[in-house]
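Shown here: the complex without one of its protein chains, the others still in place.
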Amino acid sequence: MKRLVLARLLQAGLVVLVVGILCFVLVRALPGDPAMRIAAGRYGPDANITQAAEQVRRELGLDQPLAIQLGTSLTQLVRLDLGHSVVTGLPITKELRIQLGATLWLSGSALVLSLLLGPPIGVLAGLKRGGWVDNASLGGAIILRSLPPFVLGLILILIFAMLLGLFPPAGYGTWRDMALPALTLALGLAAVSSRVARDAVAAVVRTPYFAFARLKGLPEPVVVRRHVLRNAAIPVVSYLALQAIYLIEGVVVVETLFGFPGIGHALVHAVIARDVPMVQGTALAMGLLFAIIAMAVDLACHWLDPRPKRA
Amino acid sequence: MNAPVRFQSLTVSGLQIRAGDTTIVRDVAFTLSQGRPVTLLGASGSGKSLVAHAIMGSLPSGLSARGVIKLDDTDLLASRPEQTRARWGRTIAILPQEPWLALDPTMRIEGQVGEVHRYLHGLGSAEANKSMRDDLTEVGLGDRTQAYPHELSGGMCQRAAIAVTHAAGASLLIADEPTKGLDAALRDGVVERLREEVDQGRLLLTITHDIDVAAALGGMIGVMLDGALVEFGPAAEVLANPRHDYARALIGANPARWPIPAVPPAGGPIVTATGLSKRFGGKTLFDGFDIAVGRGEIVAIVGPSGCGKTTIGNILLGLVKADRGEVHRTTGIAPTRFQKLYQDPPAAFAPHQTLRQSLGDLLKLHGLAWAQAHASMQRFGLGQELLDRRPSEVSGGELQRFAILRTLLLDPVFLFADEATSRLDPVSQQEVFKILVEAVRERGLGLLMVTHEAALSERVASRILKLPD
Partner (left out) sequence: MSIADATLVPTAKRAWLTPARALGLGLLGLLVLFALLGPLLVTVDPNDQDFAASLASPGADYWLGADHYGRSMLARLSHGARLSFGMALLTVATAAVPGILLGLLAAWSGGWLERILELVSTVLLALPGLLLVLILLAFAPGTFGPLYLGLALTLWIEFYRVTRVTAAGVLKQPHVEAARLLGFGTGYVLRSLVLPEIRPILITLAAFAMSTAIIAISTLSAISVGLRPPTPELGAMIVELLPYYAEAPLHVLMPGILIFLLVLGLQLATRSNLR
């Protein structure tokens, strides 16, 4: 248990390291004077940029060895001193706080929605392999997995916003604005989790302990409730760690497509505008979010499965 | 707890099991009654487990049973599915093979026994708890109710499974390979437990390939071959005087009945090791162990599982390094003349290659002719048609003979047989050892065998080394 948490903390550390190093290189690789860019990112728009740039040059010792410069910049990251956006001039932490709320809402509702859709269908399919639920959900999953999230989102917009006029195609504020982006993400997630659940249930059904639970005389619903669901939940939950990647990547795409003011949207715009402090801040937030989800998944698996873990 | 309804007898007659149009089990008829358990003996693939599942009404989909199976006056095969299901646990219970796999790995055993009282007998949680405690205490697990299956030994899991059948109240007990995967000592414990079940008035049908288990249980013995019951009679009679050829071969194949071999005198040493020590997983397997294998002798290492027997053989072959100690091989012998036979024959062949491919590659590598391989195949009773099959399509006994053939092609001086017959039925085991003993006599190779079966080593080996636990 301790080891699980430590491993994910290590991952979080690596996220900081990778993002920090890449952005450190980025800020020096872009055309123009890095000191000017750093100064703008650090002190915001109010500062006297030329003077600040001089100060940065002296302070960071841009003529000093790169390793020392990198050390300084990573220390700042660890202290969550993220600087200012070069574009808006606002402190990154302030921007992130608002965006993080929106992103958490979106990814949370997408996850919940996908769990309401995927695993129940998967369990039904797994209990009756080859039945119509199994075949239909297989077909649906193949189709959904062949659709990139932005194409899926586009189709949903065309159907629900244009054709039926049920939901707005873009915006933020009410649950109706949330519906289409969340559904886009949830369908992609459910396409996978339904099949994982189906295979997990099918695997449990083949085990000797499932056969024994039936042969000892338990009624079928009791067998399913007490012996199938918990055991089948283990792979489904542990797969969520992989799905977190899809979720994070999907958030970037879907937020951009639906004009949803979250971190993913901000990251894409920061990349286009080459707003390095913002790229760093948003990438860091999403990477850490990924590590936190993965840690939660690990802990849930630990609780579900009492068997000792293989190293 | 509900008092179980006692039944007097189970009668099977004219039982047939079909898969589509193919009859895979036919002409099975026997009767078992109180105090007279029946044991079905046979190799894997003989159809004995299918008979058990036909009685239980739990044949895999696609298989169907015909004939009559009567429990007192009820014809089980004539029942509707829901009637069959209602009998599970309450009337007929199956003791699963390898019970450590048949218990839910994520549930404490108290839950797995208690749920029978709750959901079969409809007891409240307090009463169910008390009954569960009684059941587990009766099998000696009263202090382990909180344990998960992985925290219990194989024998304990077996007893937990018995507690489940007690909780359900079944009076016909079907034990499906109850000793599979258990050591000799644990095996005796399970047999004793099953005898107690008979003494308590339960009907018992046991499926096994182990003749010792059948002998210890007494009652009636049936022998199955290729889906048919070829012999049936009182245990003592069948064991002493089998009528059918296969039954005679099967019973004669019990190592305890093998003829005592004339022990050939050992020649000069081939491989010698002194002062071997090995630790594994924080446990000392052996320390200061000496072993020598000479020409034309059979040395057996005997000991319980996990004691490091296999490791010694692997050290002699140079596959594993000892922590301390030295290994000496007689100089001037090619390394390929030191060979090994494996416990699980299919695992010792590349799964995607036909036997013709793998044998052909070997012949080509060493510049040997097919004629030599064909001659050995004929001698070992291996048909030409087997060559175009993959390892998974050949029986374990045949595959192990192929493995021997493969090593003999390289004219070995030393052969390490690592539990080489523990997964084979007695008849195949006897065939394999017949070939091995012949090879030792004719070629003067030194054979090191590792086994947990004392009887086998006593019959075959010229010297026995015992490893402590």
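Going by the order they are written in, the chains are A and B; count residues from 1 in each one.
Quick note on the criterion: a contact is a pair of C-beta atoms (placed from the backbone, for glycine too) under 8 Å apart; a residue touches a chain by one contact, two chains touch by 3 or more.
The structure presented is a predicted model; accordingly, all values stated were derived computationally and were not measured.
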Chains on display which the left-out chain touches in the complete complex: A, B
Contact with the hidden chain (one of B:Arg159, B:Lys278, B:Arg295 or B:Lys340): B:Lys340
Residue among B:His53, B:Arg329 or B:Arg401 touching the omitted chain: B:His53
Residue touching the undisplayed chain, where the options are A:Arg145, A:Arg176, A:Arg225 or A:Arg307: A:Arg145
Touching the absent chain when the full complex is considered, from A:Ala53, A:Leu77, A:Met286 or A:Cys301: A:Met286
For chain A, the residues touching the chain missing from this view: 11, 14-15, 17-19, 22-23, 26, 29-30, 138, 142-143, 145-151, 154-155, 157-158, 162, 195, 198-199, 208, 211-212, 215, 244-245, 248-249, 252-253, 256-257, 267-268, 270-272, 274, 276, 279, 283, 286-287, 290-291
Residues in chain B touching the chain absent from view: 19-20, 22, 24-25, 44-50, 53, 58, 60, 62-63, 94, 96-97, 102, 176-177, 227, 317, 319, 335-336, 338-340, 342, 344, 347-353, 361-362, 365-366, 403, 406-407, 410
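We take it that only the chains that are shown with their structure count from here on.
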Whole-Å gap between the CA centroids of chain A and chain B: 50
In the complex, chain B residues that touch chain A: 56, 58, 88-90, 93-94, 96-98, 101-107, 111, 115-116, 119-120, 148, 150, 161, 164-165, 168
Residues of chain A defined as touching chain B within the complex: 207-209, 211-219, 222, 226-227, 230-231, 234, 304-308
